[in-house]
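Got a structure for you, questions after.
Only a single protein chain was left out; the remaining protein chains are all shown in position.
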Amino acid sequence: MATTAPGNLLMTTIDKAARWARTRSMFPASFGLACCAIEMMATGAAHYDLGRFGMEVFRASPRQSDLMVVAGRVSQKMAPVLRQVYDQMPDPKWVISMGACASTGGMFNNYALVQGVDQVVPVDIYVPGCPPGPQSLMHGILTLHDKIMKGEIAS
Amino acid sequence: MSDDAKTLDVWVAGTEEPDLAPTDEGAQEISVDESGRRLDEQFGRVVDDDYVFDDEADEDERMILNMGPQHPSTHGVLRLQIELEGEIIRRTKPIIGYLHTGMEKTGEQLNFSQGGTNVTRMDYLAPLHNELAYSLAVERLLGIEVPPRAAAIRVLLTELNRCSSHLVALATNGMDIGAISMMIYGFREREQILAFFEKTTGLRMNHNFIRPGGVAADLPPGWKDDVAAIIEELPRRLGQYDDLLENNPIWLARTKGVGVISAEEATAYGITGPTLRSTGVDWDLRKAFPYSGIERYEFEVPVGEHGDVYDRYRIRVEEIKQSLSIVEQVMDTIPKGDYRVDDRKVTPPPRARIDESMEALIHHFKLFTEGYKVPAGETYVAVESPRGELGCYLVSDGEAQPYRMHTRAPSFSNLQALPIAMADSLMADTVATIASLDPVMGDVDR
Partner (left out) sequence: MTDETGVVETEEAAEIPERPLPDNEVLRALFGQFEDVGWEDSLGQDVARVPNERWREFASAARDAGFEVCVDVTAVDWMRHRPDRFEVVANLLSMQHRLRLRMITTAPRQEPTVASLVPVWPGVNFPEREAYDMFGIVFDGHPDLTRILMPDEWDGHPLRKDFGVGLVPVQFKESHKVV
């Protein structure tokens, strides 16, 4: 760090600061669909408080959020809606696919569900479980924070 | 969406001129004759009121507003098309199907002992009730009776599940109306109950514990202490809810007289559960068609009077207290015995026996690869879930999979109360009404 020119030092520090700020104030857009949504609400509640990471405020409008937690099974009718909400989110944005149904279609391998939400939106973190407990979801969120801090996931 | 784009009058810059005929709409009449009057107007002594409602509005002055499917207050993916006249709702159309999972089709592929995993995810706030309805239907087709200990364990778990489901209903009800603390309170209490479920069944939600023939395993040692802790803690916490809400003028103003349904409308529309009981009809399946030995326990069924949001909230709080009293009675009187039926064709043998007996090994193999065959027939069994009558219509043709498995979902029929409850009411009461009906979209769409 000391050997680089002062200009570069400033840019990397600003970059790091930006990444730190993004992880510490991530606002999730509420996209709770099914059973996983209840566990997501439980994660935001008092026992497994998401507020300590600054994330207890679930923004109603996708335009004000940067994280979309797809919690639940995505049916064929819901897929265009999902895509539309994702498109409305401003950059930088991240997607966590919560639960087995969102990640791969889960136990419902049939005509009605999209087999994995990554067929509709790009996913950054997959959280397995049916439904994943609040601890699993928090591990997924903290892993996302980690990856953003290290620069592995840009946006 | 494309239809909306065609009818929208969008004027894009650089294209032809918009067809905007000049109107006087919104223009204030300026009285030029009396200068004294103009001074008065400027000083605010005369109010030239343009904002008086005309009582009759034309058909084309109504506006169609789309609410959902992604919206924080619609309890899941419910879409409402609301026809508004100013702030007053004239018509509502709920559009569902955004969570359709094809569970009835999947139910025809899974065998009878796997069916519980499928059914339990329908009404995901009351999963044990789903499993209970399905298991009772299968047992009826098989013609077997579960032992009394299994029946008592079922009652214990389903009544605790009723408590946890009503806690979520109260939490979301409170948050939607504005008492955001209710969300934290409700989920805090629920954590205690879910911890007990995790200890007993292995999962916090979607347990697959109540299976045809009994329950999957016996209660763990020390369960009485956990249940006693819940029975002691929960009523005290319910007192906290009363402190927050019961004499709160804002809460009362937002819930009394809002979202009213009458008893005749409710019965004609097939509405059951707390919504029906809030209109004054005393109907509870646990009293009318008792199942699983619940007639042995004494409890009351709270019934409302006005059919509004306040009555439904009050009924749910009272039902939690009644459920806790049932749980206490079960805890005191639970019989000893088997936790599943002794029929070797239905119940898998204990794991230890497989090493010793060839017959046990064969039974285990057949049960877990093919499953047991159920004699041909059809039946309909209903239980009282926290939302109303949850029924399972099961048709078997003698194979190891159901021929047709249909669930009568309470939220599906209760949702038909929404247009009635919201007609001629204000837009701002929509969220309170939906929250009080407590629809679970997994149940509605299956």
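Letters A and B mark the chains in the order given here, with residues in each chain numbered from 1 onward.
In this text, a contact is a pair of C-beta atoms (placed from the backbone, for glycine too) under 8 Å apart; a residue touches a chain by one contact, two chains touch by 3 or more.
Please read all numbers here as calculations on a predicted model, not as lab measurements.
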Exercise for the section: Out of A:Ser61, A:Gln76 or A:Thr143, point to the residue that touches the absent chain in the complete complex. Expected result: A:Gln76
Fill in the blank from the handout: Had the left-out chain been drawn, it would touch chain B at residues 96-97, 100, 102, 104-106, 109, 140-141, 143, 267-272, 281, 283, 288-289, 377-380, 382, 389, 391, 393, 395, 397, 403-404, 406, 408, 412-413, 415-416, 445-446
Practice task
Name, in rising order, the residues on chain A that touch the hidden chain in the full complex.
Solution key: 76-77, 105, 109-112, 115
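Note that in this section only the chains that are shown with their structure count from here on.
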Completion exercise
Counting only contacts in the complex, chain A reaches chain B at residues 30-35, 37-39, 41-42, 45-47, 58, 60, 62, 72-73, 75-78, 81, 85, 107-108, 110-113, 130-131, 133
Practice task
Could you please specify the touching residues of chain B with respect to chain A in the complex?
Solution key: 69-72, 76-77, 97-103, 105-106, 117-118, 121, 124-125, 168, 183-184, 187-188, 190-191, 194, 204-206, 441-442, 445
